[in-house]
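Missing here is one protein chain; the remaining ones are kept as they sit in the complex.
We just call them A, B and C in the order they show up, numbering each chain from 1.
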Amino acid sequence: MEVTVLIQTADKAFEILEKARNEARELLYSSAKIASETKSLEAKRAEQAFLSGAQHTKLAIRNYTLTFFMLFAFWVLLSGRLDLFHLTLGVLSCLLISYLSYDLLFANVRIGDIRIMFKRFFAAAPWFLSQIFTANLHVAYLALSPKMPIDPSILRFNTKLESDISWVALANSITLTPGTITIDIRDGEFFVHAIDKKVASDLDTGEMEDKIAHVFMEADHIYIQDILDVSRIFGELK
Amino acid sequence: MDNFFLWLGMGLFFLVLLCLYRGVFGPGVLNRVAAISAIGTKTLVILLIMGYIYQRVDMFVDISMVYALLNFLGTITVAKYLEMSGEI
Amino acid sequence: MNIMQALSIPFLLGGFFFFLAATVGLLRFPDFYTRLHATGKGDTLAVLLSLIGLSVYEGFSFTAVKILFIAVFMFLAQPTSTHAISRAAMRCGLKPWVKK
Partner (left out) sequence: MTRLTDDIIIRAVARIMIPFIQIYALYVIMHGHHSPGGGFQGGVILGASFILYLITHGLEEARARMSELKAGIFSASGLLIYSGIGLLCLILGSNFLDYGRLSLILKVIPAQARSLGILGVEIGVGITVMAVMFSIFFDISTGGIIPEDEEIKEENG
């Protein structure tokens, strides 16, 4: 008798837990969807504003000044001489170069808030560095072991990233992480040469792609980190 | 410390010689380009170490930077040329 | 020898070790793509470690920052040139080596 009651209550408890979990999941998904929709709307609005003339000149001026200051900082680093004559030369040459190529350094319209990107980049850097270190130990092991246990294959996958900078980051970090190099990209399809069958399965989880999408604030995707951020706000609201 | 730099530079020089095997005998032009790129990377470090041996790092660091730049540019250009010609 | 110079030695030796591993890989691996695994990864970290070691040895000056800037440049350039040359090989129709 008591055992059946116990089992029934346990069942009920599990049911309630399941229900709560489903509800929570739905809530999270809808909130994330709302967040991504607002983001894409904002991007569209920014693009429309970009097409109208005033915004265009404003953006060009912003690009010009940002390029100028980055190049001037680089000049001071290179020159190392802080007297008036060399600084004047620096200002002149930075003006020339930022006139010649002001649209190169910040050509990407979709780029997000730079401060947040920097913060996320430095938060993600230790993971990447540890990956690079493991990759090198792996290569050193393969190269120095007498039997050389390699089994190469080519795998391909489609990426969901959009801006070119995050493509660069993805391709270069695939090249630098254990056992894989990016060998070709055709129409958004990455061809990856994997030195081992095991590392090939590691790449399929898409962990790196998520991290890069998070760092470079790709607009239209739901990332785990954002859902966690939203969930905390919802918890406080409740 | 000077002796340490000297031995390190000689070790890197030995590695450059090893890479030169691929650069000379390596089958095909692609292997040669990869080997030369690797040699360029090592040369960059050797140049800086030479700067420390001669006590003129501020001079050698500029040369080293140009070397890194031209190494990258050369590899990209050869890759582009091979890609356009479509055969090895 | 002060503490900064002593700190630089492990970095330089680590860089030398990875250079050695990359070179041995370049010589021993069976085909072009696997050789690129050695040079693309090995040289990047080796250069990074060597240049960090040298800039630690230099201490705090403009030259040290310049050396670190070369490291950043190589960190961006080395994977890109690896990608460019491997892409040329793929477009030329070089078949990768497979285990028999």
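Criterion: a residue touches a chain if its C-beta (ideal position, glycine included) is under 8 Å from a C-beta of that chain, and two chains touch if they have at least 3 such contacts.
Because the structure is a prediction, the values reported are computed rather than measured.
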| item | value |
| --- | --- |
| Among the chains presented, those that the missing one touches | A, B, C |
| Selected residue (touches chain absent from view) among A:Ala43, A:Leu59 or A:Leu78 | A:Leu78 |
| Contact residue for the chain not shown (choose from A:Leu41, A:Ala60, A:Leu105 or A:Ala125) | A:Leu105 |
| Hidden partner interface residues of chain C, rising order | 73, 76-77, 80, 83-84, 87 |
| Hidden partner chain, residues of chain A it touches | 67, 70-71, 74-75, 78-79, 86, 89, 93-94, 96-98, 100-101, 104-105, 107, 164-165, 167-168, 171-172, 182, 185-186 |
| Residues in chain B touching the chain absent from view | 58-59, 62-63, 65-66, 69-70, 73, 76-77, 80-81, 84 |
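FYI, only the chains that are shown with their structure count from here on.
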| item | value |
| --- | --- |
| Touch-based graph of the chains, sorted into line, ring, star, complete or other | line |
| Centroid comparison with chain C (C-alpha atoms), farthest chain | A |
| Distance between chain centroids, defined by C-alpha means - chain A, chain B (Å) | 32 |
| Residues of chain A whose C-beta touches two or more other chains | 80 |
| For chain B, residues contacting two or more additional chains | 58 |
| Residue ranges of chain C touching chain B (in the complex, touch as defined) | 1, 5, 9, 12, 15-16, 19-20, 22-24, 26-27, 32, 35-36, 39, 43, 46-47, 50-51, 54, 57-58, 62-63, 66-67, 69-70, 73-74, 77-78, 80-81, 84-85, 87-89, 91-92, 94 |
| In the complex, chain A residues that touch chain C | 77-78, 80, 132-133, 135-136, 139-140, 142-144, 148, 150-154, 168, 171-172, 175-176, 179, 181-185, 191, 193, 195 |
| Touch list for chain B against partner chain C, complex | 1, 4, 8, 11-12, 15, 18-19, 21-22, 28, 30-31, 33-35, 37-38, 41-42, 44-45, 48-49, 52, 57-58, 61, 64-65, 68-69, 71-72, 75-76, 78-80, 82-83, 86-88 |
